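Excluded from the complex is one protein chain; the other protein chains are retained at their positions.
Coming up: chain A.
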Amino acid sequence: MQKRSIVPIVYILFLMLPIYWLVAMSFKTTNEILSGFSLFPQTFTLDNYATIFTDPSWYWGYINSILYVSINTVISIAVALPAAYAFSRYRFLGDKQLFFWLLTNRMAPAAVFALPFFQLYSAVELFDTHLAVALAHCLFNIPLAVWILEGFMGGVPKELDETAFVDGYSFPRFFATIFVPSIKAGVGVAAFFCFMFSWVELLLAKTLTAVAAKPIAATMTKTASSAGYELGLLAAAGTLTIIPGAIVIWFVRNYIAKGFAMGRV
């Protein structure tokens, strides 16, 4: 092994340490966690995971989260694709200002929008539904998706559009069968970021739900029970929240670098 590979190895170990600790804790009993320092689980247990997968109040947390995150990703991409096409292909009055304004939506803290969303969704009876959280997250994710997709679309020459029209493609057919496939890397990257932002966002998700659409992060707060903190269970729940993100990253890993190179990620 070369000397220069030591630094990145040490750095990666340093990054992985808390994740390892989380995973190790999830296989320990709460007593062991509280009793002191141990690098490996002394008494290996799957009880924590068994609890999560058998108790509906636990596993529904995951289902709820995955549901609203998926709905949000689909809406964000579906809305952002035509919007990004317009920004990339047409010049219209105030286009640059509008594009910048979209981005400024990401600059406001989520807490600012929590109260108006809560009031609005209660009034239209959207409160405590998956759609409520999905729509609220669109506020952040659509601008992001437009920004990412516009960058990828800018890399597709306008002549491709013209060639397709000359070849006889109608606009919808061109858009669906030629244009979107030629920026599928961008769609993957945009979907990934929508997924991740929606997955980790807690404040709006918690404010806009009560029981029926309660996200996993909110469920995790219930581990502070009368019996004290169930740390093993909490660690198992935390470990499981990493998995969806890891799966999505696996699918878009080759595209992310392209996005970075374009300066749009």
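Convention: contacts are C-beta pairs under 8 Å (C-beta built on N, C-alpha and C of every residue); 3 or more make two chains touch, one makes a residue touch a chain; residues count from 1.
Operating definition for what follows: contacts and distances are computed from a predicted model.
UniProt lists the omitted chain of the complex under the protein name "ABC transporter ATP-binding protein" (options: "NADH-quinone oxidoreductase subunit L", "Response regulator", "Lactate utilization protein C" or "ABC transporter ATP-binding protein").
Taking the complete complex into account, residues 157, 159-160, 162-170, 173, 178, 181-182, 184 of chain A touch the chain not shown.
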